[in-house]
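Sharing a structure below in structure tokens format, with a few things to ask.
Note that one protein chain is taken out, while the other chains of the complex remain in position.
After this line comes subunit A, so read on.
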Amino acid sequence: MALGTRIAPASRPMVRGGGWAVMAHWLRKYRRVWFGSAVSSFLTPLLYLAGMGFGLGMLVDSGSGGVGGVPYVVFVAPGVLAATAMQVGTGETSFSVMGGIKWDRMYHAMLATPLGPRDVVAGQLGFVAVRVLTSVTAFFVIAAMLGTVRSPWAVLAIPVAGLGGMAFAALMFAFAARLENDRGLTLAFRFVITPMSLFAGTFFPVEQLPGWLQPVAWATPLWHAVEACRDLFLGTVALGPLLGHLAYVGAWAVLGYVLAVRVLTRRMVV
């Protein structure tokens, strides 16, 4: 058995698809927790839609006859769908990114191999895409079973919400990779992610916000994801606005990815 050195051919093939190997690693980690994670993927929408949609919705509907002519639960379902994608996406690229740099130091191990920062980011985001899409799909199934889907177009809300989730995941990756400790993450969730999931048109139309706050809501990628999903759910979708929303969210996703690679490179290759 030869454990060690051999004179390797200088032309040993370069590793291709390093990102896939990274993604496979994350999926393997996930296998240990998938059951609990899957249960919560189904339970979360059920609780949200039951509590907010039907509980709160009863008050809203009896008070004002729904929102924009539809029952509250129908209004809120696509909003929460998009917000869930954001929560899942950012949840997977916050503490684990910090850990890869500082705690379990997994990124150090990865970068000692032929992999580069690009593979590390792409591979992890590939895994996050799987997580986001499965969560969104579970949500969609529950939402459909509860009768909140009004149009066959609604099925397209799955990839649209998924894109939104990925934009946030990539941005969170870039943010987390800069931090020295996890206080910044707590702050980001408390003062950015949570307020955004509440006020970006998810639970009530942004027109209800004070005038000066409305442009802020419009600027968030979440509002665009929510609007697109809602149009698809209700069947009120038109190509122009849909493409506009997608382009806006997509631009943030690309920016997030580029930043994540750049920040991670600066952090690790010193």
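As a working rule, a residue touches a chain if its C-beta (ideal position, glycine included) is under 8 Å from a C-beta of that chain, and two chains touch if they have at least 3 such contacts; residues count from 1.
Keep this in mind: contacts and distances are computed from a predicted model.
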Item to check | Chain left out of the displayed complex - its UniProt protein name, from "FAD binding domain-containing protein", "AtuA-like ferredoxin-fold domain-containing protein", "ABC transporter" or "Ion-translocating oxidoreductase complex subunit D" | outcome: "ABC transporter"
Item to check | Contact residue for the chain not shown (choose from A:52, A:67, A:111 or A:260) | outcome: A:111
Checklist outcome for this item: Answer key for A:24, A:141, A:156 or A:192 versus the chain not shown reads A:24
Next on the checklist: Considering the whole complex, not just the chains shown, which residues of subunit A touch the missing one?
Outcome noted: 1-8, 10, 12-18, 21-22, 24-25, 28-29, 32, 104-106, 108-116, 268-270
